[in-house]
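First the structure, then my questions, so here it is.
The complex appears here without one of its protein chains, the remainder shown in place.
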Amino acid sequence: MFNLIGIELFKIITKPRSYLGFLAITLIILLIQFAFYIDGKQYLDFVFQSLQNSFQIEGNVMNGSLICFIILQMLIVQMPLLIALVTGDLVSGEAASGTIRMLLSKPYSRSQILWAKYIAGSIYTFALIAWLGILALGLGLLIFGNGDLVVLKSDELVILRADDVLWRFLTAFFVAFLSLSMVTTFSLMLSCFTDNSITPIVASMSVIIIFTIIGTLDVPLFDKIKPALFTTHMIIWRNLFDNPLPMEQIIQSLSVIVLHIAVFLSIAFWHFNRKDIQN
Amino acid sequence: MRTLLLLVGITMSVEMTMAQTAKETIARVNQHFAKVKDYAADIAMNFQIPGVNIEPISGKVYYKTPDKFRVKTKGIVFLPKQNPYYALAMLKDTNAYTAILSGNEKTGNSNCAIINVIPNSETDLILGKFWIDNARGVVMKSQLTTKSNGTIMVENRYGNMLTYALPDKIVFTVDMTKFKVPKAVAVDLNSKSKKSNNESNKGTGTIELQFSNYALNKQLKDEVFTQE
Partner (left out) sequence: MSSSAISIRHLSKKFGAFSAVNDLNLEINAGEVFGFLGPNGAGKSTTLRMLLTLIKPTAGEIFVLGKNLQEHRSEILTQVGSIIEKPDFHLYLTGFNNLKIQARLCGLQPADKQLYELFETVGLKGREHDKVKTYSHGMKQRLGLAQALVHNPQIVILDEPTTGLDPQGIIDLRLLILRLKNEMKKTVVLSSHILSEMELIADSMTIIAGGKAVVQGKVKELLSNEDLIIVIEPQNNILCAQELQQSQWQQRIDVVGESTIAMKLSKHEIPELIKFLADKNLGTYSVSYKRTLEDYFLKLTNQPHV
């Protein structure tokens, strides 16, 4: 099994497309950090405008944690798209290129092969998240320093003390990884159903975009279906920055995420195991 | 006519007496406070600001006459725009304002004289109202109406440092509109919007400063107040 995972990882590593996500993340993060380095004060003055009329705010507000949070906020919407680009291609890409015939006529079972692909895809997802963390948090702390985190929620401003922030970020990265694993399994599932690499990638992206739009629209009709959309639960990482922690909501969303992963994986395995390779 | 003159005379003499009494009361406050040239103390801060969810924080606080004041903490804090000694520093210069005793009121366990202070010249302060403990000669409460920041209410609680008129606790109440993160930068996509759970605080923000471990008159350097 490790052998198979190693092979799948090797394929991902050597595929130029795999680096698009890393490149995009690097560019976006550096751009945001540069923009905040230059104009961050104006941004914060704008945010705190009304508070500054009544209070004097002291302390390092513009710090690495805040920049990381803002980056996470902006990037987490794009991450599923970058991930689907690779994971949506894991099975269908092999079908499209014809290599699936050689792969599936080897002594490994189809389940082993799909597990290896899923694990390799998850490792890629993890690597992308880790890279995001290193750049957004690590580099952010280096450039902007440490400090309390100001969470710009729409209904209130939550200020978390610096020593209370790191564990939240680490947990948030893990939760974001779980959320994105849902995208990994979703695109992998679609990938099992088609023999070209574009369809599952585009389909994954489309579903995510449509669900996110429905989730964002404040229309009463959509309020009822929002809890059923997996994208609704993908932003649960943000609740880790609330005070107090909305544990019930977090556990509920994590359960939904794990359930979705299980369902998507089951469908993928069921179909892949009985699929006739005709191309 | 004589009656009228008598009435005017009585009124003037009462006013003069009241002004005299107000100045005497303020003098007692100044006398207490004159013993303090500078101090450093530990501080614990607690915030109740509508729309802002912030944990308490502790740190160090520094003061030096006439009105240098600095709070140093490891995190973000909200402070009133006027420092806590703004009013006391102003009271020191008795020629700069007119003080009028406007009554008495019980504040907590203290019988307080209410003294209105009106600056004689153009300043940010429009009107100052002080509740001064008659027995102990310390400011229990003050209400400052300023041009720039509206009304600020300051309440003092005293303990061990009463002789120096240094409070153990100061509570600031500031008029404000409930803070809202601008929509352009707000982040709660998909989240269930919470209703404000602090309706009673709507419109005013409160900051509590709890002082302890005062170290008095240690000749603090000015750099303490300017260093980052």
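Labels A and B are assigned to the chains in the order they are written; within every chain, residues are numbered from 1.
Here, contacts are C-beta pairs under 8 Å (C-beta built on N, C-alpha and C of every residue); 3 or more make two chains touch, one makes a residue touch a chain.
Computed from a predicted model, the values in this text were never measured in an experiment.
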In the full complex, displayed partners of the excluded chain: A
Among A:F22, A:Y43, A:Y108 or A:F222, the residue in touch with the chain that has been omitted: A:Y108
Residue of A:I7, A:I28 or A:M74 in touch with the missing chain, whole complex considered: A:I7
Chain A, residues in touch with the chain not shown (by the definition above): 3-4, 6-7, 10-11, 14-16, 97-99, 101-109, 274, 276-278
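The criterion applied here is as follows: only the chains that are shown with their structure count from here on.
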Length of the line joining the C-alpha centres of chain A and chain B, rounded to whole Å: 49
Residue ranges of chain A in contact with chain B within the complex: 43, 46-47, 49-51, 53-61, 73, 77, 147-148, 150-162, 164, 212, 215-216, 226, 231-232, 235, 238-239, 243
Chain A-touching residues of chain B, taken from the complex the two chains share: 49, 51-55, 57, 71, 73-81, 149-150, 174-177, 179-183, 185-191, 193-194, 196, 205, 207
